[in-house]
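Have a look at this one before I ask anything.
Heads up, one of the protein chains got dropped from this complex, but the rest are sitting where they should.
Coming up: subunit A.
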Amino acid sequence: MQQHQMLNKPDGTEQPAVKLEDVKKVIGGKPIIKGLSFDIYPGEVFGFLGPNGAGKTTTIRMIVGLMRITEGNIYIHGKSVKSHFKDAIRHVGAIVENPEMYKFLTGYQNLIHYSRMVKDISRERINDIVELVGLKDRINDKVKTYSLGMRQRLGLAQALLHSPSVLILDEPTNGLDPAGIREIRHYIRRLAEEEGLAVIVSSHLLSEMELMCDRIGIIQNGKLVGVQNVHDFVQGDSQRPIRFSVDDGDQAAQIIRETLDFEVINHDNDIVEIQLDTEQIPIVVEILVEKGIKLYGIISAAKTLEDKFLEVTGGRDIV
C-alpha cells in the first residue's frame, strides 16, 4: 500500500470540482440512478467502484452531458451541466469507455480534430501532449495500426489536450501492459498531486483502485453505498482491528479496559476485538495470559479493499 497524501481534504471549505446533487436517472420508466450525491475536490483521485450494471457508466455519462439528468443536478466548478453545458464541460477531459478514435485518420489528425473544438490550443501544446503520453514515434501513423495500449494513450492525450481541471477516466488501464499500467497510474497520481486535477476513475480492478485512489465511492443498484477514504477503507500499516479468540470474551474485554488504554471494538463469548499497533499485540497477550484467560488464536482483521467491497456490495448482488 502506497502512502497517498491528500492535498485537499474534503473539509467543506473548498469548492468541489465536481458536485453531484441528488442525481436521478430514469430510463424507460425504470429508475437506473436513484439519487446520487457526492463531491470531488481538486487534487484528489476519486475511484468509482461498483458491480456491472450498478450505474457507473450512466453516472459518468451524465457528468459529461452525454445523458440527460432526470432529476437533481451536476455542477463542475459551480457550473451546472444541465443549464451551462459549455461552461461546465470546458473544464473536463474524459475517456468514456473505450477510447474510440477515427481509425482512418492518424493519431495527430485525431488530436487536431479535437483541438479545433476548443479555443486556443497551439501546435506546441499538441506536440507536448504527444511526447507526454509517449506516442511521438507513431503519432503520424493511422490509428487503425495502433495497439489497444497506444489507443489508450491517444485517448489520454485527447482528454488532456485542453488542460482540463477535471479528468474522467473509464477503465484507464484497460488493455495496457503492466509497465503501461504503472506508468498511467503514476501519471494520474502526478496530475492530481502536482497539478491539482480532480480525477474520477472507474475500474473493476480493485487492486488498481487501491493504488491509485484517495477516495472510493461504491455504487450499487443506482445508489451510493458508501464514500470512503482508501486509508480508512483498507487500514494501513498503523492501527487495525486485531481479533483474539479466547475462552471468555466478555471478561477479556473488561480486563483490557481496566488495565490498558486500548480501544475494544467488539467482544462476545469467545472473541475480543481491539484496535492495535503491531507492537502492542504482545502487551495484550501478556496481560490476558497473566489474568488466566485462555488464548486460542490471534487474527489481524485488516480487510483488503476487495473484502470490503464484497462486504459492502453484498458480494453476490449483481443486478
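Please note the rule applied: contacts are C-beta pairs under 8 Å (C-beta built on N, C-alpha and C of every residue); 3 or more make two chains touch, one makes a residue touch a chain; residues count from 1.
Rule of thumb we're sticking to: contacts and distances are computed from a predicted model.
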item	value
Omitted chain, identified by the protein name its UniProt record gives, among "ABC-2 type transport system permease protein", "Chromate transporter", "Cytochrome c oxidase subunit I" or "Imidazole glycerol phosphate synthase subunit HisF"	"ABC-2 type transport system permease protein"
Omitted-chain contact residue, chosen from A:S80, A:Q109 or A:Q275	A:Q109
Residue among A:G65, A:P172 or A:P241 that touches the chain left out of view	A:G65
Of A:V18, A:V45, A:M101 or A:V284, the residue in touch with the unshown chain	A:M101
Sole contact to the chain not displayed, among A:L20, A:V92, A:I218 or A:V284	A:V92
Chain not shown, touching residues in subunit A	27, 61, 64-68, 85-87, 89-90, 92, 94-105, 109, 112-114, 116-119, 158
